[in-house]
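One protein chain is absent from this view; the other protein chains keep their places.
Chains: A, B and C, in written order; residue numbering restarts at 1 for each.
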C-alpha cells in the first residue's frame, strides 16, 4: 500500500477499470496527453488512442457521444476539463442521460461517468472555481459524488464506472495534490450513497462533503481542544442519493446540526440537508439547523484577498461550531 | 379594467413596454407569428419584424444574442418556447448573463429578460412540464420570478423588463388560460422580491409560488371549512431574491411552516425556504418544517394517471396541512 | 440480400420491395392520420405526425438493416419507425399512453419511438439532442470493430442547434459510420427556411466537416433510397459520414396544438399536396407496371386493416398502474 495524492488515485482507478473491463474508455479534451491535471497520465500509452480519446472542444458532444457509446455497450468515462465548462452539456446530462431510463420505461439505460474537477481556493477566478453539485443533485436519475480524498476517490470512481446509471463524479481540484493518503493497490469499491463518519462526537453533528470535510475536521479539532465541544463530522461523499439515515441518526443523538459546504449558500445542496433535518429530526433538535457556506457571489473572485473573504475556511467553521454550541 | 387570462396579461405587458421604450424588443422561436402560446400575438404587426424577431432554433444563441443586444443599449426579452428547452442556454445564462456585472467590477451590465413557460399538469410529458427555478435561483446575479396569475404576470413582467439585471421570468403554462382576473389597463409594476400574503391565518404558514399558490389556497379553504385550521398562504412570486422577512415574520406568528412546490422535492427551491426557516425562526417553531412537492421522478410522465400520481394537488396539500396542524 | 431488379430506375429494388416501400409509406401516412383523428376525438391528448415526409423517412430507413443499424429518430419519424419494424399497434399504444407501449409505457409523449430490439433509440423532445448519440453509437461500433451504421434524423430547424455542429465535427474527425438525415420541410413550426438559414441547401455544411453532403428531392422515395443506400455503403465500408438533406414538406399542422393557417397559405399546402410522395410513387408504380391500380388498392386496404386492428387493440389496452410511476428512475438492481 502506498501513499498517494488524489489525482494519482483517480488515475489508478481509471487504469484499473480499463484493465478489468475493455468496455471502459475515457474521452475528453487533452486526455490523450494526460489531461491538464494529469488524471489520465499514461492511459494513452497503455490503452491506445481509441480508449483514451482526445475530443474536439465541445462539451455537449463529449457527453452526448458518451451517452451514445453507453447505449452501444461501452462504459464511457467523459472528462470535462473544469466543472465550470460543463454548462454547455447541461442539456445532454439533464434531458438525456438522466431521463433516458425513465422515459423508456426501463428499456434503455445510460451507464456513463462524467468526471470533472470542481471547487475553489486555487485563484481560479469565477470560471475555474465553481461548485456544480447542487444543479445535478436536483435532477432525478443522476447520481452525484463529491470527493476530496485519495482513498475515497479510488473506491468511489470504481463504483461510479460500474454503476448502471449516469454518475457525475466531482473531484475537488484543490484536493488533487493537497495531501497524500494510504490507498490500497488492490481493487476495492466504496458504495455510492453511503456517508462516512470521519469523527465521532456528541455535542453537534457537522454534515459536509468535498474539501470542506478536511476544513471541518480541522475546525472540530481546534474547538474541541479549546473548549471540549465534541463534534461529529459526517462526510456525505455522495450527494445524490445521500445518506439521510446516517445524518438523521447522528442528529438524533447530538441534537444539533451544522451543515458546511463551499458552494453559494442559497439553493446549495446543504439546503436540502438542512430541510431534511428540520423535517425529519425536528423533535430532537435543540438548536437551529445552521449552514455555513459561501455567500451569494459568483465563485470565486480571482484576487486571493477577495477569494479568502468569500470562501468558508477552518476559522469560519470553528466560529460556526462555537456559535451553535453556545445556543 | 378587464378580466384577463395570464397569457393576455403577459402580452399586454410586452406590448406596453414596447410602446413605452423603444429599446425593448422580443426575440425567440415563432414569436413573430404570435408564439405557440400566443404570448406575442400582434406584436409583429404593431412593431415590425425587427422588434418581434423570429430566430433560428438555437436557444444558446437566442440568449447569447440577447446578452449582446443588452450590452449595446437594448432591453431584449428573449422567449424560450418551453422551459424544458432552455438547457442549451444554461451556459449563456449562468456563465455570462449572471456573471458579467460582477466579473467586470460593475462596469458592464446585462439587462435582459428571459421569459419561458414552465410547469406540469398539461400532459406535456417529461419535456413540456419541467420546473427550472431551482437551477437559476441558485445562481448569484440572476433574479428569478415565478408567476401564475394574470395580475402578477403583468406587474412583474414590467418590473423584469425595467430591471437593470438579468431576470428569468417563468410563467406557469397551466395557468395561462386556467382563469381570468381583473388586470388594470394602466401601467403598474409589482416590485421584484416582494411576496404576497394571499390569505391570512394563525395556525400555520404555507409558503408557495407558481400554480401551487392556487392549489394551496383551495386546500386551505377546504381544511378551514372542515376543522377550522387557519392557514396563512404566502405566494413568494419572486424566488430570487426571495422575501425572507415576510416568511419569517409569518412563521414567528404561526409557529408552523409548510412549504409547497411543484418541482422535485430534493434540492428544489423549497429546500432553501425550509432551511432558512429552520435556521432563522427556530425558536418559534412548534412543528417540523414540512415540505410537499413532487417526488424525485422526471417531471412529468405523459400518461395522466401517472402524472396525477406524481404532482402535488389540492388534496395532497390539504392532507399535509392536516398532518402538520395535528403535530 | 437484395434481389436484382429488372424495373428500370428502381435502384435495384425488386417489384416486391417496391410494393413493400409503398406499403410502408401508405402505412406511415395512415397511422399519422389515425393519430390525428383519435386526438380530435379526444382520445389522445396530443398528436404529432409526419404526413408528407413518407418518401424521406421510408426511403432512408429502407436502406438500413433493421436490428443491426441504429436509428435516432425525432417526433416526426413515423415512417422510419414503421419501416424498421415497429407496428401500428406499437405506435397507437404509445399514442394513447398505454402501459403496454414499448416506447415508454406511457411515460414519454407519443411519437417518441423506441425499440431495443430494432435499435430505435428512445428519444426526447428537445430537438437535436439525439444527434450526438448517433455519433457516440458509431464511435462504439468502431471501437468494438462492428460494421453497424447509425442514422440521426432531424429537421431543418434542429439543424441550427449547436450540438449538430459539434456532432458532425466529431464524426468527421473520426470518420464514423453515421448518416445525418435532415428532413428539410422548410418550416420549423412557423419559422420559414429563409429565417432559419441564409443558405438554400443545408447539405453544403458537410464540407465544413470533411465529408460529403447531398441534397435530394425528399418527395421522391427512390431518389432518397438511392442516396441513403450509397451513404450506408460508405459508412459500412469505413469511409465515414454522409449528410443527406431531403427537401420535403409537412402537409399537416406541426402538431395537434398548431394552426398552420397562421403562417402559410392554403395554396402553398395544396401545391405541395400535388407533389406529395405517395401520389408520386403510386403513379410511378403504375406507370412502370410494378403494381396495378387494384393491386395498390389492396396494399392500402391491408394497411388500413392493420391500423384498424391496432386501434381497437390499443383502445382496449389498460393505462399504466399509477403505483408504477416512481419506477425506473434508476436501474433496478436484480
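As a convention for this text, a residue touches a chain if its C-beta (ideal position, glycine included) is under 8 Å from a C-beta of that chain, and two chains touch if they have at least 3 such contacts.
Quantities reported herein were computed from a predicted structural model and do not represent experimental measurements.
Engineer: Of the chains that are displayed, which are in contact with the missing one across the whole complex?
Structural biologist: A, B, C
Engineer: Based on the whole complex, identify which of A:23, A:51, A:87 or A:101 touches the chain you can't see.
Structural biologist: Per the contact definition at the top, the residue touching the missing chain is A:87.
Engineer: Which of B:16, B:91 or B:203 touches the chain that is not shown?
Structural biologist: B:91
Engineer: Touching the absent chain in the whole complex: find that residue among C:31, C:94, C:139 or C:163.
Structural biologist: With C:31, C:94, C:139 or C:163 as choices, the missing chain is touched by C:163.
Engineer: By the contact definition given up top, give the residues of chain B that touch the hidden chain.
Structural biologist: These residues of chain B touch the chain that is not shown: 25, 50-51, 55-56, 58, 60-61, 63-74, 76, 88, 91-92, 95-96, 99-109, 140-141, 143, 164-165.
Engineer: Since one chain has been left out of the picture, which residues of chain A touch it in the full complex?
Structural biologist: 29-30, 32-34, 36, 54-61, 84-85, 87-88, 123-128, 295-298, 301-306, 308-310
Engineer: Contact with the hidden chain only, please: which chain C residues?
Structural biologist: Against the missing chain, chain C presents residues 160-166, 169, 172-173, 175, 194-199, 202, 204-205, 207-211.
By our rule, only the chains that are shown with their structure count from here on.
Engineer: Taking each chain's centre as the mean of its CA atoms, which one is farthest from the centre of chain B?
Structural biologist: C
Engineer: Once you find the CA centre of chain B and the CA centre of chain C, what distance in Å lies between them?
Structural biologist: 37
Engineer: List, in ascending order, every residue of chain C touching at least 2 other chains.
Structural biologist: Residues 104, 106-108, 112, 124, 126, 162-163, 329.
Engineer: Return the residues of chain B touching two or more other chains; collapse runs of consecutive numbers into ranges.
Structural biologist: In chain B, the residues touching two or more other chains are 60, 84, 87-88, 126-127, 296-298.
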